[in-house]
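A single structure is presented below for examination.
One protein chain omitted, others in place.
Right, subunit A next:
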């Protein structure tokens, strides 16, 4: 459903123009008359005419001349190269199959070989031109020569889609004549008043039909653009299963008795400041055992852990064991591993290792810290004490298979050698040897 090229007025204009070509009016006159309408769309008109001209049969010889004249005149105010139909004109002028008078007429239009480029020839009518035409008076130049003269300085083509610019005329001749008959024979022209016979037709009817239906769009190669397939439905359908029932919960904590928790909290606060009396310690352990969640509410934070470890290592062990699933446990471990080495911290770690599975990294880091603490201590007495402690601690870890000696072998060996003067270090060294 391409757009129609010509509006109704233009169609009339063209039909009238073609009719008048056979009259005894001069071509010049016909042209002037044609261009009186300022609203005429020159390109559309010219393009239609060029399509009709391409159909060799459709237009009569006089009509063709007038049509060529229009093609030329429409753009005559500009340079010839700017005429969009210039190559069409040049090609027509060089068409060996065309009548010589037609070719000569186009050459005249183009002003070829005529320096004074007189417009005299337009003063006659088209039929006069044909009648007076003298074939010997005209020489026909080579196509290349014409192209050189009229096309060379043509503007670079403006951007146009190749697909569209390669369009070919979309009108096909499909003569409907009995097989074996000459299509060009005038016998098939409809005589006015005569009975129509098979294969006959009226040229004027076809012409006006064409003029009415011509479209700007030609025929182009077509591209197949497949529609993408619908995405397969595989797991997409929603299968429904019965829901689990989730009820809204009553908050049992409303006005609940929290005194027991408060007691433990007080005791823990006390435990940070100094060792608890045995019965108090007992109370804390019992309360913590009774309520597994109490440990989270007893007021201990990672920051306070070192105080608890130093003052009440047993409570610290118990609390840490209970917190082992807490998301905060890693933080507690971080604090533990970084606090100053002491008998109590080592005791806590040692007990922890037997009670729960500690992260390997934690144990490793702790041992490394132990060893470096021993090396850095200045006070000889304190150093001896600490080294002995570390050795006992390590032996215990190794014997209980808490650590894999291989992980720390070099480090521990170096430690043993450095402190070989101390009996426990020598013992640890022997233990290492037996494991090798």
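To be clear about the criterion, contacts are C-beta pairs under 8 Å (C-beta built on N, C-alpha and C of every residue); 3 or more make two chains touch, one makes a residue touch a chain; residues count from 1.
Following the convention adopted for this analysis, contacts and distances are computed from a predicted model.
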Out of "CCR4-NOT transcription complex subunit 10", "AP complex subunit sigma", "Phospholipid-transporting ATPase" or "Exosome complex exonuclease RRP44", the chain not pictured bears the UniProt name "CCR4-NOT transcription complex subunit 10"
Of A:246, A:406 or A:421, the residue touching the omitted chain is A:246
Missing-chain contact, candidates A:44, A:124, A:149 or A:365, resolves to A:365
Out of A:321, A:335 or A:392, the sole contact with the unshown chain comes from A:335
Had the left-out chain been drawn, it would touch subunit A at residues 1-2, 8, 11-12, 15, 55, 57-58, 161-164, 166-177, 183-185, 188-190, 198-203, 205-215, 217-263, 265-266, 272-273, 293, 296-304, 306-307, 323, 325-331, 333-335, 337-340, 359, 361-362, 365
